[in-house]
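A single protein chain has been removed from this complex, and every other one stays in its place.
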Amino acid sequence: MHFLWPYFKRGETMTAHIYKNKKPIIFFLAPAFAFIIIFLYYPFIQNIINSFQEISGLGSSAKGWADPWYSNYVKLVKDENMWIALKNTLIMLLVTVFGQVGIALLLSILTDRISHGAKFFRVVYFFPIVISATALGLLFNLIFLYDKGMINQLREIFGATELVDFKSKAYALITMMIPVMWQYVGFYFIILVTGLNNISTELYEAAAIDGATPFQQVKFISLPLLQNVISTCVILAVTGSLKVFDLPWTMFPKGLPNGETWLTGTYMYYQVFNANNVDYSSAIAVVIVILGVILSKLVNSIFKEKEF
Amino acid sequence: MKTTTVKNKRKISLGQPIIFLLLSIWALTTIYPIIWVVLNSFKDRRFILSNSFKLPIGDIFTLDNYELAFNRVNILSAYKNSLIISTTVAAVVILLAGLASYVLVRYEFRLKKLLYSLVIAGMMFPAFSTIIPVFRMEHSWGIVNTDNLYLSLLSCALPQIAGNLSFAIVVLMGYIKSLPIELEEAAYMEGCNIFQIFFRVIVPLTKPSFATVAIFSFLWSYNDLFTQMFFLRTKTQWGITILLNLLTSQEGTNYGLMASAVTLVVIPLLILYIFLQKYIIKGMTAGAVKG
Partner (left out) sequence: MKKLLALLLSLTMVVSMAACTKKEDPATNNNNNSSNNNSGATATTAPTAAPKKVTLNVTTTYAGNDGNAQNYQDAVAAWEKASGNKVNDSSSTSDETFKARVLADFETGSEPDVLFFFNGVDSNSFVQAGKVVSIDEIRQSYPDYASNMKDGMLGASPADGKNYSVPVNGYWEGMFVNKEVCKAAGVEIPDANTTWDQFLETCQKIKDAGYAPIAVSLATVPHYWFEFAIYNYTSSTTHSKLPGSASDAQGQAWVNGLNDIKMLYEKGYFPENTLTGTDDETVQLFIDNKAAFLIDGSWKVGGIEGLTSNIENFTVTYIPGKNQRKTTDIIGGLSSGYYITKKAWDDPDKRAAAVEFITYMTSDEMVSKFANVSATALKNGSSVDESQLSNLAKDGLALVKGATGMTGAVQDLIPTECRVPVFDGMPNLVTGKSDITESVQSVLDLIAAQ
């Protein structure tokens, strides 16, 4: 197995040879894409049509075409809340990519290097993902609560006299993003740990024989071989931040305070379930999907160019 | 020789104690909430908001929340329904996504880029925007709102499979891309056809990846209250997550009941996860042996 280190690029000529016969492709792709097309694309085309119509409640039929037909998209461009949502989502996106994936990467590499207890950490890091957003929302609401909240009580012990409203304008975004960031670290952690597990131990052994320090092993084996998985995580983080809504919604329903905390996900949810504007939220959904595809392409191209 | 090198890998400049410290700090933040939930599940709803960080002892302690939860839902049948749906979803998702992602990584063909974009976009579709057409479609097939338990479970599982496929394909593609192609070449030289290469080389090598994707597909299907609300209607059809939906009313949210429901919902997930963990580690050694 020594030939694998240093890791070299795939033998392109060979690939072409094995995978030249393209007939089997259809058998591999058909089942999955049949599902995707029937249960995702057919309904979503309906959603695109909805975005040009007038629909109030979810489940009720359209009252007719919007007038003019593109009016929801005009409204969207003029909607102040939508711009706030986009701005906040962009911040959220940076927090997710660097916070969630960054911390997860660090934790996964560290767990990969310890001799005992890795199993334990893998289990406990998974906890936040399994608890429902309603319960976590309640917990964080109680931690950040204005009156008698955990943090305000701690501050009191250390001599603070004024209560801080962590949900007020000055703190709202931070109060919202910390729990979201924290919750999903475990998700990326598990994906990355699995990626690390896929790397053969013999590579490290070979490297060690050649005198590579542990730091070099991480830099020259783990990271390059993990590149594809990291790229996957970043794509998941980007798409995830565009649609995240449950935890932010339980903590900051309706963009509290004063619409400062809208995210594209929560704003879309609000339009469906609180404002009964199914047509408008369909338009938001279309925008989210388009943004997601563009950003994912961007991520892919960045990772393709970048060589470790 | 081997043993010394293995030891060598374990050593890192920071030193084990510091690594342990860092990992433990994060572990504290993740363990505490679950303990908090479990502790609060033994408190009366009166004390959850006012005494949420105290231990449930003395006056505060109660088993009522669990009694209530057990009365509201036939827990065993709800667990069974949830397990059937989510296991089916996870199994179908890893099979179909495995096949598709392998081809999407290894083959070069005209529609490849388009298909990949379709998958990425599919990840972003919000559930509410697809549910009504899916509901209509399944109704026209006659599998929605029937007396037949298994048809109802199926009607719930189908959209969930589709919803998890995109994610699964994206993640599996990342893993398969990282596989050295030499093993496939060796198998090809030995005369394996493409299906054999997939099932005998790719699947064993990426077993941990399949386990990971299965865990998340299971988890999301299991926690997907929204789809369950539409397709599972009568008490005999309810999944366990429905418990969580029974907690709000105009009287206010019953947080004590919520904590007990979360505990009841989470337990099987953790058991499953710990169980599948073994496969993640087994996969690693198996992969190493094959390589």
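We just call them A and B in the order they show up, numbering each chain from 1.
In the analysis below, a contact is a pair of C-beta atoms (placed from the backbone, for glycine too) under 8 Å apart; a residue touches a chain by one contact, two chains touch by 3 or more.
Since the model is a prediction, treat every value here as computed from it, not as a measurement.
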Can you pull out the displayed chains that the omitted chain is in contact with? A, B
With the missing chain put back, one of A:N21, A:S61, A:Q216 or A:S301 would touch it. Which one? A:S61
For a quick check of understanding: of B:W26, B:Y102, B:Y116 or B:F135, which residue touches the chain that isn't displayed? B:F135
From B:I19, B:I194 or B:L257, the answer for touching the chain not displayed is B:L257
Contact with the hidden chain, among A:K75, A:R155, A:K254 or A:K297, goes to A:K254
Over the whole complex, note the residues of subunit B touching the chain we left out. 45-46, 49-50, 72, 87-88, 91-92, 95, 128, 132-133, 135-137, 139-147, 154, 157-158, 226, 229-230, 233-235, 245-254, 257
Note that subunit A touches the chain not displayed via residues 31, 34, 38, 42, 46, 56-62, 141, 145-147, 163, 165, 167-168, 172, 253-254, 256-258, 272-277
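By definition in this document, only the chains that are shown with their structure count from here on.
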Would you tell me which residues of subunit B are touching subunit A in their complex? 2, 5-6, 8-13, 16, 19-20, 22-23, 26-27, 29-31, 33-34, 36-37, 49-50, 52-53, 96-97, 99-100, 102-104, 106-109, 115, 117-126, 128-134, 137, 158-159, 161-163, 165-167, 169-171, 173-175, 177-182, 184-185, 188, 194-195, 197-198, 205-206, 208-209, 211-212, 215-216, 219, 223, 244, 255, 258-259, 262, 265-266, 269-270, 273-274, 277, 280-281, 283-284, 287-288, 291
Subunit B touches which residues of subunit A in the complex? 1, 4, 10-11, 14-19, 21-22, 24-25, 27-29, 31-33, 35-36, 38-44, 46-47, 50, 58-59, 103, 106-107, 110-111, 113-115, 117, 119-132, 134-136, 138-139, 142, 148, 150, 182, 185-187, 190-191, 193-195, 197-202, 204-205, 208-209, 213-215, 217, 225-229, 231-233, 235-236, 239, 242-243, 268-269, 272-273, 281-282, 285, 288-289, 292-293, 296-297
